[in-house]
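Input: a single structure, listed below in structure tokens.
Only a single protein chain was left out; the remaining protein chains are all shown in position.
Order of writing sets the labels: A, B and C. Residues in every chain begin at 1.
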Amino acid sequence: MNGRGGVVRFFLFLSLLLSIVGCDSSKSVADGNETVLRGALAAKVRGLDPGDIGDTTSSSVASQIFECLYQYHYLKRPYELIPQLADGMPEVSEDSLAYTIRIKKGVYFADDACFGERRSRELKADDFVFAWKRIADIKYVSKNWWIFDSKIVGLDEFREYTKSCKSAADVDYSREVEGLMTSDDYTLVIKLKKVWPQITYLLAHLPSAPIAKEAAAYYGRDIINHPVGTGPFKLKKWHRGSYLELVRNPNFREKFYPCEGDNADTADGYLADAGKRLPMVDRILTMVVQEDPPRWLLFMQGKIDSSGIPKDNFNEAIDQRGGLTTEMRRRNIHLRVFRDPSTYWLGFNMEDKILGKNKPLREAISCAVDREKYIELFTNNRGEVAYGFIPPLMKAYDSHIKETAKAGYDPERAKHLVKRAEEIYGGKLPKLILAMPGTDVVFRQRGEFLKRCFKVVGLDVEIDYMDWPTFQNKIKTKSAQMFSLGWIADYPDTENFLQLFYSKNASPGPNNFNYCNRDFDRIYEQVAVMSDSAERTELYRKAERIVVEDCPAVFLLHGVAYVLCHDWVYNYKPHAFGYGLSKYRRIDSAKRSAYEELLRAGK
Amino acid sequence: MSERDRIIRKGAAPKGRSLWSDGFRRLRRRKLAMISFAIVITYMVFTGFIYVTELFDCQFELTKWDAKVGDEYEPPSSENIFGTDFLGRSVLRKALYGVKVSITVAFWASVISLVIGVPLGAAAGYFRGFVDEIIVWLYTTLSSIPYILLILAFALVLKGKAISLEWAGLGTYELAGITTVYLAIGLTSWVGICRLIRGEVIKHKEREYVLAAKSYGCSSRRIIFRHLMPNVFHLIIISFSLRFVSFIQAEVILSFLGLGEKNYPSWGAMIDTARLDLPKGYWWEMTAATVAIFLISLALNIFGDALRDSLDPKLRVQ
Amino acid sequence: MSNNGTLLTVKNLSTYFFTEEGIARAVQDVSLCIKKGKTFALVGESGCGKSVTALSIMRLVPSPPGEIVGGEIVFGNRNLLELSEKRMRGIRGNKIAIIFQEPMTSLNPVYTVGNQIVEAIRLHQRKSTSAAWTDVVEMLRKVGIADPQQRVSEYPHQMSGGMRQRVMIAMAISCRPELLIADEPTTALDVTIQAQILDLLDELQEREGMSILLITHDLGIVAERADDIAVMYASRIVEVADAKQLFAEPLHPYTQGLLKSLPRLGISAKRLQTISGVVPEPLHFPTGCKFHPRCPIGHDDKRCQSVEPKLREVQLGRCVACWYARGYEK
Partner (left out) sequence: MTTYIIRRLLYTIPIVFGVLLVTFVLFSLVGGDVTDQIAGRAASIETREEIRKEYGWDKPLFLSWDSQFFNHLKNAVTFNFGRSWSDRELIIDKIKRGAGPSLSLTIPMFLGTLIISISLSLVVAFLRGTIIDVLVVLLCVAGMSIPFLSFILFGQYFLAFKWGLFPVFFSPDLSTAQYVALPVLIGIVTGLGSNLRFYRTVMLDEMRSDYVRTAFAKGLGPARVLFKHVLKNAMIPIITQVVLAIPFLFLGSLLLERFFGIPGLGYLMIEAIGARDFQVISAMTYIGAILFVIFNLITDICYSIVDPRITFE
């Protein structure tokens, strides 16, 4: 049969047609003169209700919308608390049990439908009381009850009371709590059950942000999608799992860029905008990009303003001496390096039959891990070897801990210790299991590396990879033998680390190691009620030495963060407790366009 | 039936040859199919080889996948054909070891789906009535659930569960990694084979030889296994050679999604790793895994097609 | 042979199938000559190449693997094998039409029969749709379908086999072809219907004055209907004659065998004779005369076993391909 030409011609036509349909003219979004801050998040935002926020990603967004009583000074180091919604620092009673806090006048919530005709309303002391009672309300099942748990007079009783209520609607919020009173609309009086020096830090912690009753009533459960705060920005659009758009809150009070900072800040240009009214950008566009490679590419294309450096692109950005590569310089990209208040470790479950009673074994494991190599491989040297749990950023950091710690990397000692461990165990050691809180390649590579380290000294360790929920479950039920985890301080007080080793905090509490040491507990109980002093710092160090001696974990590293930002972003000073900082940023749109020009020319 | 078909069939099937010997005679003439078959066999033999070395704890250079053979991220060279990975291990050896995971998963998944699918399909087709309705309901229900969701659901749910085999004197067995994967695939993929067998059995049930067997009083089980099964067996074989590919690919995707083998190299895990390596220009791990999967899939596809063409003249595609 | 009164001449036609198993020589060196208004019968066992010959004339041999490798087909001074595909399409269904063996499957199940016939008419004749539909009804009536008005809008599956064959015939004659090829038109039908269909063909031939190439394996039905007969065996024509002569005096041993296997009225044979052995496959033809393994005369003959006899004219208008055929030595 001939005549195939017709069919072939027909097909050619069809493919031509398809290719025409396939092309699409692109639209570009007109910007005008408004300035836009563009960022990317590595995880999705779960909800924007401060009372229930438990993850850093959601906090970083919600903190642009909500404010707390106190905040950290943007420029001063070491980190220092200053009033935000409060009018001055709290007045503390003689016995340190009563705090009187005055609240700024003239602070308004952002306009929202929940306020009805009035559109908005002034912030009152009651809004704090409401927010905290809500966290106590068991029907609300907040993740943040740990903040107030057995701390404020009457709040635990309030929680007891809510347990007796049938449903969430039955809870009567007008029920008084003795420790949370308002003497007038602008004064909040807090009474504590026991001395709690860290309270001011927690009053700067996002879950303590005030909530308007109206919003909670109007939106009910849906409040997670409708944040109503007093902050510099308000939510315009939130396409879950994809991007968020925040815009300037027109009701935001007059607030100005700080006029004083560290010595170097003037030279670094962080004080150029001193005294200017905040916020300095009109819009914040935040994308959710969970994969590293595309996020990096978006940054390189100038689509987002600042970015961390993915491990895999580190060499592209940073040269051998730790400075920016010429390519980065050509693109006018700036580098900011700062310490994280973090420590990462491989924890032991001290209640485990094999590990708990076998200190040489724990030490052997600790001695087996090549921290330097680990830091090099998985963080590109963005970390410092850890010997104890207090990160160098903290005031209580003990630079001599290295000398006291005996379980640093030493494979020869490890081999020796393994022998002793076998003697104690009474025979060949069984296979140990290390739980990894993730199943993806990042964790797998770490696991493979660790496995090899252990193999070198003659330890047989199996890596068990699991998703985060399973991992948490294992830890809470004390069924993990060894686990890879870390801690980032919530506030700049070492107490935050110490509580992780307090025996009464054992699982399901934060003491995942189920570590129990009388001496340590005594010190902890002592320091918990002390306010900052040289004596307290010394006790902190002593407590750390006790822990290090017992070796309940392989301390791996303290994080060091590298952040890159484009030259059109001003006032990008790194901050270890960096929430709600977008208001300080300034954007130079002209420079951004110049970068696009540069990219086009480079092609 | 056109004249041409008749000619071809006449030419190909001289009288007195069985379906099988005739099929294999035809198969042998296809060079491509035989090369493919050789590749499939090589993969199988290699899997067996890895198992044997592990059983007897022998060490061969080629199976030492976790040995450091060079620097980190060495590009391919004559020494290391596919370069090295982030710990300086040979990517080639990892890819070779991955054969074991893939073949094991595909093999057990096949066995499980056969063990479930064939008897159910045969019973449904042979007994009809209530039995049929229940079985059809079961597989219609399962096939209504999107396949990938079903596999994922099974894999998720099975992960970390322990199966008690105390009654068999084997103790409890924790489901981990690879076991989860083939159980999930096997438990979800018997539907296709069950449907196929049911249809064929219904068709054959009315044939004379079955009626004859019935007439001289064969038991149902005997009829099913001695008379019906041999007549639909070639369909099972064909279906499986083609399904094997999809099992291998399913394993890759599950591993990639973090539900598969993690303590040993597998192709899915290698691709997952390579996902991060690729933007850095480390293309070899990705390539090695892709080539390994491509080869076996291609071989199985071609071989399966050829097998179908040779054994099932009705389905012949010129 | 004179051109006078000749409609179609096939000369040395060879059609091979190139299969994986080897070359199947389905038609070799076939020549025949169909006269205007006459019926030419091509007879042979199934698989001997009759249908392929018919398809070759229509140039419908499935390609690949089939291919017409040589010869010419002259139709009205034109060699069909040299025509462009487009010109050939103008002839197919228009000047030469064909009816196939399987009426059950030869119609498209998803279109009404009317639709399918209209398609043929509108393709070759400049007619409006409504005129074509009138034609269709007319055609259906002609082929003896009752109630054609209704039937046009029916689907093939709603009709019986005989009806469908009638529809096929209606479709074939809808453009008044000069040659109608009927490829085993009755094989798939009941015996009673067979006769009806064959009678219909006769009747139509008379009325329309067309030639028919009747392809069949059944010598019985050819006897009263054909004017000329060619017998085919294993890809070659082994004997050509007019009908009377052939039945009276078959020259080729194969023809003789065929005739002996026919039941005849008035002759009381105890049992019918059969030809022993089987038809050879196109891929495994024997050497020499292809009939020699089954031939009662030549199966031991060296010449028959090694050299294939050509079709030779042994008497006026009679050609045979056999070394032993009478008159050859003359």
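Note that in this section a residue touches a chain if its C-beta (ideal position, glycine included) is under 8 Å from a C-beta of that chain, and two chains touch if they have at least 3 such contacts.
Please read these numbers as outputs of a predicted model, since none were measured by experiment.
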Shown chains touched by the chain that is not drawn here: A, B, C
Missing-chain contact among B:His227, B:Lys262 or B:Arg275 belongs to B:Arg275
Per the whole complex, from C:Gly22, C:Gly90 or C:Gly209 the residue touching the absent chain is C:Gly90
Sole residue of A:Lys105, A:Arg175, A:Arg240 or A:Arg277 that reaches the chain not shown, by the stated touch rule: A:Arg240
With the missing chain put back, one of C:Ala26, C:Val52 or C:Ala120 would touch it. Which one? C:Ala120
Residue, one of C:Ser46, C:Ser84, C:Asn108 or C:Thr287, that touches the chain absent here: C:Asn108
Hey, which chain C residues sit against the chain that's not shown? 58, 60, 63-65, 86, 89-94, 97-98, 100, 102, 105-111, 119-120, 123-124, 155, 157, 168, 171
Could I get the residues of chain B that touch the absent chain, sorted low to high? 2, 5, 137-138, 140-146, 148-150, 152-154, 156-158, 161, 245, 249, 252-253, 256-258, 267-268, 271, 274-275, 278-279, 286, 289-290, 293-295, 297-298, 301-302, 305, 317-318
In the whole complex, what residues of chain A lie against the chain that is missing from view? 1, 3-4, 6-8, 10-11, 14-15, 18, 22, 24, 26-29, 44, 46-47, 52, 54, 138-139, 141-146, 149, 163, 221-222, 224-225, 239-243, 245, 285, 287-291, 293-295, 297-298, 303, 467-470, 472-473, 476, 505, 508-510, 603
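One rule holds in what follows: only the chains that are shown with their structure count from here on.
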Which chain is most remote from chain B in terms of Cα centres? C
Could you tell me which two chains share the largest number of C-beta contact pairs? A-B
Identity of the most central chain, Cα criterion: B
How many Å are there between the centre of chain A and the centre of chain B, using C-alpha atoms for each centre? 46
Any idea how many Å lie between the Cα centroids of chain A and chain C? 88
Two-or-more-chain contact residues of chain C, please, as numbers and ranges. 62
Can you list every residue of chain A that touches 2 or more other chains, as numbers and ranges? none
Under the stated contact criterion, what part of chain B meets chain A in this complex? 66, 72, 86-87, 160, 176, 258-259, 262-263, 269, 272-273, 275-280
The residues of chain A that touch chain B in their complex are 292-293, 296-297, 311-313, 315-316, 377, 438-442, 444-445, 447-449, 451-452, 462-467, 470
